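With one protein chain withheld, the remaining protein chains of the complex are depicted in position.
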Amino acid sequence: MKYFLNRTAQVIPVLLIVSFILFFLVHISGDPVDIMLSENATEEDRETLRQSLGLDKPFIIQYFIFLTNMITGDFGKSIIYGQAALPIVLERIPATFELMLASIILSTAIAIPLGVLSAVKRNSPIDLLISGISILGKAMPNFWVGLMLILLFSVNLKIFPVSGTGSVFHLVLPAITIGSAMAAQMTRLLRSNMLDVLSQDYIRTAKSKGVKRLSIVYIHALRNSLLPVITVIALQISTLVGGALITETIFSWPGLGQLTIEAINARDMAVVQACVITIAVFVIIVNLIADLIYRFVDPRIRY
Amino acid sequence: MEIQKETSTAPLTEPSKKNTTKYSIIKWIIPLLKSKTGMLGISIVAIVCFTAVFAPLLAPYKPEKVDFSAISTPPFWMDGGSFNHILGTDNLGRDLLSRIIYGAQISLLVGISSVGVAGVIGVIIGLTSGYYGGLVDTLLMRFVDANIAIPSILFALVVLGFMSPTIITLIIVIGVSSWIGYARVVRSEVLSLKEREYVKAAKSIGVRNGTIMRRHLLPNVSSSVIVIATTSVATTIITEASLSFLGLGPQAVTWGKVLSDGRDYLSTSWWIATFPGIAITITVLGIIFLGDYLRDMLDPRIQE
Amino acid sequence: MVDNNEYVLEIKGLKKYYKVPNSTTKAYLKAVDGIDLKVRTGETLGIVGESGCGKSTLGNLIVKLIEPTQGEIISSGINLNELKPKQLRNKRREMQIIFQDPYSSLNPRMRIFDIIAEPLVTHKLARGSALKERVLQLMEVVGLDADYLTRYPHEFSGGQRQRIGIARALALNPKVIVCDEPVSALDVSIQAQILNLLIKLQKKFDLTLIFIAHGIQAVNYISDRIAVMYLGKIVEIAGKEQIMNHTKHPYTELLLSSVPISHPKYRNEKVKTVINRESPSPVNLPSGCRFHTRCPYANEKCKKEDPDLVEMKDGHFVACHYPIIKENR
Partner (left out) sequence: MDKMENLLQVKELKTHFMTMNGVVPSVNGVTFNIKKGEKVALVGESGSGKSVTSLSIMGLIEEPGKIVNGSIIFDERNLVDLREKEMEKIRGNDIAMIFQEPLTSLNPLFPVGKQIRESLLLHQKITRKEAKQRAIELLKKVGIPMPEQVYSSYPHSLSGGMRQRVMIAIALSCEPKLIIADEPTTALDVTIQAQILGILNELSELENTALLIITHDLGVVAEIADRVMVMYCGQIVEEADVFSIFDSPLHPYTEALLKSTPRLNGQEKLASIEGRVPNPLHMPKGCTFHTRCPYAIEKCSSNVPAIQEFRPNHHVRCWLADEEEGGIKIG
């Protein structure tokens, strides 16, 4: 519990850095007044708006204003939607969360058996095949996989819908798109961990006790080789969210990613800021959870 | 008592009388010839580099050349296809093969340069933070956490969304968003290397810190840096393609751009989106194979 | 009383505490916990103790690889704590260290020549052909073939690597060499080679050796005086003969009786002082005498008062309330 509080406290400086970077980016990216006002606005109009936005104040003061606003959840008004930005963003979370969960479950379900099989049958044709597929999975760009899946399953075979949401069928293609790269990475990682664990002394001990081969793999080795995978999944969440940005756009999935891209294209500052912070918080929370799971599973860290 | 591990400390060969440098070149080439994936990787990378450099000579058309008489021509093996446009044309009748050949230029340029930017920043910061610790180190670690919290593609999107996306900004943005990876790895290697006894020995001799970093640490982290750099060229190519695909890439012919052109014609002209993707996949595959091979070769555990 | 010529090194109240990572309370690992020691010029001082007793930390403190938490090291009348970085760099020439692991003690990317020449180059003592000559001379002294000059470390065996490490340490003509477990990673037959080499070099160059090891047999073979360490402190220090034949501290006695016998004929003669307790952690030191948890003679006083290291007989110091008084074991 003490650890949990400690760990949560560490999140604060991270969020500070994130918010600072974000603020800095917005600050150097140009005068927001130019975007908000039409081209034929007078200099006077601009000045009034600038003052009302606090843009005439020094940089660091502006940052603190930004920060206090952010903490209270006030990111300003969205240009596209004409209402407060944060609720718009929060509304999109469930869809993205659903997609992420589906792809994590999918990739884990693929990666664990394949990774184990690959390691146990090391250097066999099966191993080569699995390794080949997983390298391919890593090499294909996410968005292209998405397009090819649409081409194959929606355009040609007409099994799954091209885009949108509503049913499990809508979920399949985007989940595969995001999950494939992760499954590939996990398979590779699990294979190498497993090989490493299988050469450990305690596996030799288990063998010298007369434990059967299958039990060695599933009882002694699997748990130990999954441990580092947890950390990697946590680190990969960030990449996964990155993948969701594009995938959601391709499949018109009404999640955070689609909103972010939309907002960036429309230069809707308030929404962009809210999106970035929300994503950051989301990733941090997932990492925190992974960290706790890790501590729970590994007795060496648990005191 | 001595700690013995019989298998690992098998007696070493008597030092051979051969010239060491000559010996090490052979030591590099023979496993390369033996490693099939290594050979494949090097060949693919070599071909892509060659294509990029000699694009004007290799491409049958200029990439921007619009030909309204040949709009959406399919590849040559399909009905209506011809050898004039081997891989077909896009919705404006531009030759797909030529566009892919020219696309290799930007992809490689962006990939290699941004890796260079990231590598230099990352290695310098990683070295100092790992070696000295203290404030730099604490700051770096917080930056690492922040970096994990913001997906690098999101970072790039936000920056490019508010700036005019040119090739230079693209290189800088990707470089800046990925230096932390190098810094993190170099830092953790330095943390363990500086406890090595040869670094302690250098300290006890009175070697200056700067020299220790240059002479004892840098050469020993170089192999990991080379390996990460290789694989990040692959990631960068994908990132660049993603950005171009989302319309935030530079105004130039890139693989991502060509691919996104085909997105709206998926149901009618599938080849426009398919071939650039294959080009990216093959290039990235080649780089991954090369990276794996380099990792195996440079792994100090294998070398020792 | 202190004669500068007699003692090459004086250590006063030396402490090194490490903060225990991840602990919410402020726990410290007391690696070295108050050591006073005088090292005589030209002697070989053995320091013996089990893992975690702080003997290696002490070695690293002596050559200033780490900063002490408290205490002073005075080398030839100069307090190392008061030196400026530049002066310290010069002072380092007088004190060198040889490490345990011959595999990690040589930079894998440097040739043997560059490794042995590094100290000379750093202090600008030689260059060009003079440098090469000096390196070759050092290699000859430690018994390495001149052919090996341009080889890389991975081409050598453990014993040869240890010789390279010794050559590097000798390059600056140091007064003191700290040998931190120099033979524990080597095979028995190679251990003897290195021990004999160290003895030869000590005589040839009038070196002062501080020989740190966990094996009391090797320490006994090479040392003139022996200091026994237990959980960060010296519990007994005396001449070799005194330690071996007139053991005063119960821990030394335990250590000696634990050494495997040298011939099966001693099987029944051996006095077994097997104590089924293990050494406490240096984070949670016991109160009073730190050995009382394992001491067969401990009583209430031992649990409360920490004994000082006092001189019992000329040059025989013991930290024990009830030292063993037994002539001729």
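For clarity, chains are labelled A, B and C in written order, and residue numbers in each chain start from 1.
Convention: a residue touches a chain if its C-beta (ideal position, glycine included) is under 8 Å from a C-beta of that chain, and two chains touch if they have at least 3 such contacts.
Just so it is clear, the model here is predicted, and its values are computed rather than measured.
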Residue of A:Phe24, A:Phe169, A:Tyr202 or A:Tyr218 touching the missing chain in the full complex: A:Tyr202
Sole contact to the chain not displayed, among C:Ser75, C:Ser104, C:Thr122 or C:Gln191: C:Gln191
Identified contact with the non-displayed chain, of C:Leu254, C:Cys302 or C:Val318: C:Leu254
Interface with the undisplayed chain - residues on chain A: 200-202, 204-213, 220, 223-224, 227, 297-300
Touch list for chain C against the chain that is not drawn: 50-51, 157, 159-160, 187-193, 195-196, 214-218, 220-221, 244, 254-267, 272, 274-276, 278-279
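One rule holds for everything that comes next: only the chains that are shown with their structure count from here on.
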Chain nearest the global centroid, as defined over all protein CA atoms shown: B
Separation of mean Cα positions, chain B and chain A [Å, integer]: 22
Geometric centre distance via CA averages, chain C-chain A, whole Å: 52
Computed distance of Cα centres, chain C from chain B, in Å: 48
Contacting residues of chain A [partner chain B, same complex]: 10, 13-15, 17-18, 21-22, 25-26, 29-30, 135-136, 138-144, 147-148, 150-151, 155, 235, 238-239, 241-242, 245-246, 249-250, 260-261, 264-265, 267, 272, 276, 279-281, 283-284, 287
Chain A contact footprint on chain B (complex, rising order): 142-143, 145-146, 148-155, 157-159, 161-163, 234, 238, 241-242, 245-248, 259, 262-263, 266-267, 270, 273-274, 277, 280-282, 284-285, 288-289
For the chain B and chain C complex, residues of the former touching the latter: 1-4, 9, 11-13, 15-17, 20, 196-198, 200-208, 211, 215-216, 219-220, 300, 303-304
